[in-house]
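The other protein chains are all here in position, but one chain of the complex has been omitted.
We just call them A and B in the order they show up, numbering each chain from 1.
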Amino acid sequence: MAAPILEYVGIRKGFGAQRAALDGFSLTIVEGETVALVGPSGCGKTTALKLANRLLDADAGAVRIFGQPAGEHDPVSLRRRIGYVIQEGGLLPHWTVRENVETVPRLLGWPEGRRRARAAELLTIVGLAPEEFAERRPASLSGGQRQRVGVARALAAGPSLVLMDEPFGALDPIARRSMQKEFLRWNARWEAAVLLVTHDLREAFLLADRVAVLEGGRVRQVGSREELMRSPADDFVREFVSEFAS
Amino acid sequence: MSQLGAFFWQRRADILALTGQHVLLVAVAAAIAVAIGVPLGVALARRPALARPVLGFANAVQAIPSLALFGFLIPVPLIGGIGARTAIVALVVYSLLPILRNTYAGIRGVDPAVVEAATGLGMTPNERLRLVELPLAFPVVLAGIRVAVVVGVGLATIAAAIGAGGLGVLIYRGVATVDHRLILAGAVPAAALALAFDFGLSAVEKRLGPRR
Partner (left out) sequence: MRRAAVLFAVLGALGACRAAGDRPVRIGSKNFTEQVILGEIAAGALERAGVPVERRLDLGGSFVCHRALLAGELDLYPEYTGTAFTAILKEKPIADPARVRARVAAAYATRWGLAWTAPLGFENTFALVLRGDDARRLAITKISDLVRHPELKPGFGYEFVERADGFPGLAAAYGLAFTARPAEMDLGLLYPALAQGKVDVVAGNSTDGLIAAMGLAVLEDDRRYFPPYEAAFVVRGPVWHNARVRGALEALSGTITPDAMRKMNAAVDRDGKGPAAVAGEFLAGLHLAGPAR
């Protein structure tokens, strides 16, 4: 039985006077598995993700990361142990591709030789030949290339948990398809658990082991593709899934 | 025209010495203004609520006529008196606003996605400042410094009235004796200095330029 690596129990998180983004949100992710969190836009998916690396803290409920309550982790060292990929990449524009990938190892104080070797290794994995791309700047790359660098950067320090927020959302459909296929390849090679947020159910079914459907601030159902399609837990899930099927 | 040139040549010792004093006044004031203005601008960027009153105050100070400020400072103990020190204090005061405002705007202007990514990767606020925000804000900050320096060259000519030296001395002498050649002997090098600083700092800005 794989150990839980990220657990949300009865989370409540609100912003100001609006209705809480998360209310009674519970989800458990175990080592090595890939879970996709799907739901309509603005339903709190990104909020849930940010609770995992303490960019946000919950109002109520418990978040446990690597087996410890979120509050007991120092945010900075926690984040260096978790890979983080966002839409649009968020690459540092004044650094080269290589320097971007090396960010977390640099923060962790790795010696230069080890950093460079690791960067070259990851760039190769994500399909960007180091000889050609390492010294280029993000502005000279296409959207798809930038996302690859973002993924390489997230993996640089060898994290056991990777958070991805709509990682392929900003790409055109062709680039997105290509990246999704590549992701499957990469995912097969590394052992990290992945929590992937997306509004695209098709993508979720393609990339994840289990899919959690989020609506009204909580998880309606979490399960494999077959489970969701054959035995939807409620009307919302049924409709949500049926739009994909049709 | 050649007569003017001959006059400049005849007075070259004065002109060179006073240009040197002028550059020193401007450079020292700019250095102090940067040492105060950049950290203060960073602090304001972290607490935007403070920004309005502080920037508002700096703005108000700009409106004080420079000769009046020089005059006000003369009787102030410690930083006042007649001479270069008072002039430098006044120049620092006038240089603060462009540097402060540009530092604030530069840091606030960094792409929020980049800032969030940097935080999410595990940078402490200081690391973020050093590795991300300041480097990205630098062109804007430098533009503010450029404005402060160019304005400073002009203001420093007025400093001669309180015995601070600099090229203003020639201008005042020229006004006192109704001799336009002296006025030009002060004004032309001052204008040339302003242009030189402007050009030089622009070139530095451009070289650090398109990194966004």
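Note that in this section contacts are C-beta pairs under 8 Å (C-beta built on N, C-alpha and C of every residue); 3 or more make two chains touch, one makes a residue touch a chain.
As the structure is a prediction and not an experimental result, all values here were calculated from the model.
> Can you list the shown chains that the omitted chain is in contact with?
Hidden chain contacts in the full assembly come out as B.
> From the list B:Leu4, B:Val61, B:Val175 or B:Leu195, which touches the chain that is not on show?
B:Val175
> Looking beyond the chains shown, say which of B:Val23, B:Ile82, B:Val115 or B:Leu134 touches the absent one.
B:Ile82
> Check the options B:Gly152, B:Gly165 or B:Pro189 and report the residue that touches the missing chain.
Checking the options B:Gly152, B:Gly165 or B:Pro189, the one contacting the hidden chain is B:Gly165.
> Could you tell which one of B:Ile74, B:Ala192 or B:Leu208 touches the chain left off the display?
B:Ile74
> Which chain B residues would touch the chain omitted from the figure, given the whole complex?
Counting only chain B, the missing chain is touched by 17, 74, 81-83, 160-163, 165, 169, 172-173, 175-179, 182.
The rule is short, and it goes like this: only the chains that are shown with their structure count from here on.
> Which positions of chain B touch chain A when the two form their complex?
111, 113-114, 116-124, 127, 131-132, 135-136, 210-212
> Show which residues of chain A lie in contact with chain B when the two form their complex.
Residues in contact with chain B: 53, 55, 76-81, 84, 86, 88-94, 103-104, 107, 137, 139, 153.
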